[in-house]
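As you look at this complex, bear in mind that one protein chain is not there, while each of the others sits in place.
Moving on to chain A:
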Amino acid sequence: MDRDLLRQCLSYHGQSLFALLGSEQSENAHFRLISADLAKAPCQRKDKNTDSSAVEQFIARKADLLFSPTWKSAVPAEEEWSEETEEAYAIMPPLEQFMDVHFEERRDLFYRDVERGDVVIGRINSIRDFGFFITLICMGGGLEREIEDLELTALCPIREVPSNGNHDDPLSYYQMGDLIRAGVKDIDRYHGKLTVSLHPSSLSPNLAKLKLGVISAEEMPLHYSRGLKVASSSSETYQKVLESSLGFSNPSNVEFLLGKLGISETQPPSLMRGLQSKNFSDEDYGTSIRKKQSASWALKCVKIGVDHFKSGRHVEAMNEYNKALEMDPDNVEALVARGALYATKGSLVKAMDDFELALKSCPSHRNAKKYLCQTLVERGGRLEEEEKLVTAESLYRKALALDENFKEAEDALQRLQVHIQKSLKLREEEAAKEQKKSKNVETSAEKLRKILKEEKRMKRKKRRSSSSSSSSSTSSSTSRDSSSSSGGRRKSKKRKRKGRRSSRNRKKRHRRVSSHDRSVGSKEEWYPAPANTSASFINEKQEVSRLLDEQSWPEGCGTSQVQRRRSRPSVSSSSLGGQDDSRGRFEDDPFDGPSQQTDHCRGRGDGCLVSPSGSEAGLRERKWSCGERVQRKESSSRHQEQDSLGKMRNKRYSSSSVGSEPSRRADSHTDGHSAQSGSCRRSDGSRYDNRGATNQKGEPRDKRYSDECDPRASGDTSQNGKVSSEGSVRKNVPATLLDIFSQIAQFEKEKLNKAKM
């Protein structure tokens, strides 16, 4: 029993209480211990009420509860002082104010109760060289009193004023009449002197977040402003203020305040003997009864489910098990039964999960162990068949760990180990074989490389000497825009004659061209191409390319052609439908690298739609980006086929650039096709086998043409067996990509001109 509390109580109530206590608490050992102490100083209260005998009786009876140290269960939350932005509860002005406590008493009480670390708010009334004085207006935390009319002053010495960065006198920052929030540093209760500080360290921990120093009128605490209202009008009673404040209507203010005061809801205090909650048995609580009940209900379901299972009705059995597990998710029997059902049905992984869950809650469940071992072994067997030997081994070991005497697991483990050794041997042999193979492979690859290098050298020589331009002179094209050309062929021929420009020049020309073209075609609208149209566009291009090709078919370039054509399958399927096999192949040359192919495809796709209207802006942009890549690849790969081949390619590219002109192609289509078909089919036939697969894929892919050039291209290239030849062709192509683009532009311009005409 709390002696001090009792003493206080007794001094308040007097002797009679003591007597009652004696009688009521006679069995209480604690009381007897301290009763001697208490007997010494009970005093009579001045204005004792007569009918407090019942109260005293009550106190005496409940003294063992009231004064027991465990009764003080309230643990107030050490809350941080947060700005009163949202009122969680009604914040009231100090009670003193309502009570009209006398001036003197208030002052005495203030000095009795104020402590270091409390926060005061005051106004500066004088600034001296050793500090400034403030007149206190109200409390800012830690204490709630009405002090404004007490006209207390506090000193804030200069050492308690934090200095701002510059070396001025810190006091110069403050002026008369400033509102200051400060922490109480020192109290001289006897003389009634207060020292305050502006250092945050002077605050008590729960108030540490308050900003000290000058504050504005808006930052005055709510209880002060409410107090002002009360002081001004006499009709503002406590009740009114309370009920009109927003925080009072907050539905969760009870919860909040209980936390603030530290009263527990789960172990609520009561003075009734029968309601001492610590005496309640845990098993009587709702949650534990529910658990038991759920377990029993679930068990019933499991029994029904097992019946179903035994009679073969697996679906109903599963339903019952699931029902049981819904009611009681940790039910061991249900888990085991369900696991068994899974295992019988063949879902071994799910079965194992269920068994493991069951064993987690009940590690000694016999059936769970047994079933789990069996399932592990079975699963191990399956894994063995799938050649996942290591996993299988771990499963067997796990089964053995669970049950050392599990014969099957042991057998299986031994079998597995034999299997592992066999497979290891096999692997060694294979590895040895592969090493041999790789050597062979290397030698053939080396040979190929040598060949390629030679070819490169030859091409380089020829290219340097020739004056054929790989890229059309875009400046010439611009100059020729105005002139109506008789035919694209003538232009392409002229372009071929021009010398190869440096990559930088090409770039510049592209830029110029693109800007020019943009101005030409800016009026036209730009919209993305659907897959179908792009395909047709490519077909049309091919006609012209064939047409051109027929004119300048190089002699004895069979191998290179073959090579080139081999690279075509990489794109043909991606771009064309089945019927356009032969045409599609021609498309391959430009599209060597996946990235280029993508771009080119896109360019083509876009260009196709654009073409009827003749706008070239998008194409130019594509060309531009492709051109860059072309340059890069160009610089890296200088090996080329014969120059005539390059020309041929040029033509093809130019023809492909013509793709924007459907009308032309229609005319040339039949011519070109017949001419080309003969030469093409020779090589085509050889590659049909290759292509068979790709073409089939081409059809479905056609739809996604513009979007998925990349994956298709890469997929296609993988199909092609002859990697090295492809590689060489691919490297050749980028050099002339710029040509294509410029030629496309050229033809489009021509078309425009024709339209104008």
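The definition used in the following text is that contacts are C-beta pairs under 8 Å (C-beta built on N, C-alpha and C of every residue); 3 or more make two chains touch, one makes a residue touch a chain; residues count from 1.
Simple rule for what comes next: contacts and distances are computed from a predicted model.
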item	value
Name of the absent chain as recorded in UniProt (options "Cyclin-Q", "Prenyl (solanesyl) diphosphate synthase, subunit 2", "Guanine nucleotide-binding protein subunit beta" or "Large ribosomal subunit protein mL44")	"Cyclin-Q"
Among A:T153, A:N206, A:N253 or A:N367, residue touching the chain not depicted	A:N253
Of A:S277, A:T344 or A:T391, the one touching the omitted chain in the full complex	A:S277
Absent-chain contact - pick from A:M1, A:L21, A:I59 or A:M318	A:I59
Chain not shown, touching residues in chain A	2, 4-5, 8-13, 51-52, 54-55, 57-59, 61-62, 66, 71-74, 76, 89-90, 92, 94-96, 98-102, 105-106, 109, 112-113, 115, 143-145, 237-239, 242, 248, 251, 253-255, 257-258, 260-263, 265-266, 268-275, 277, 280, 284-287, 289-290, 292-293, 296-297, 300
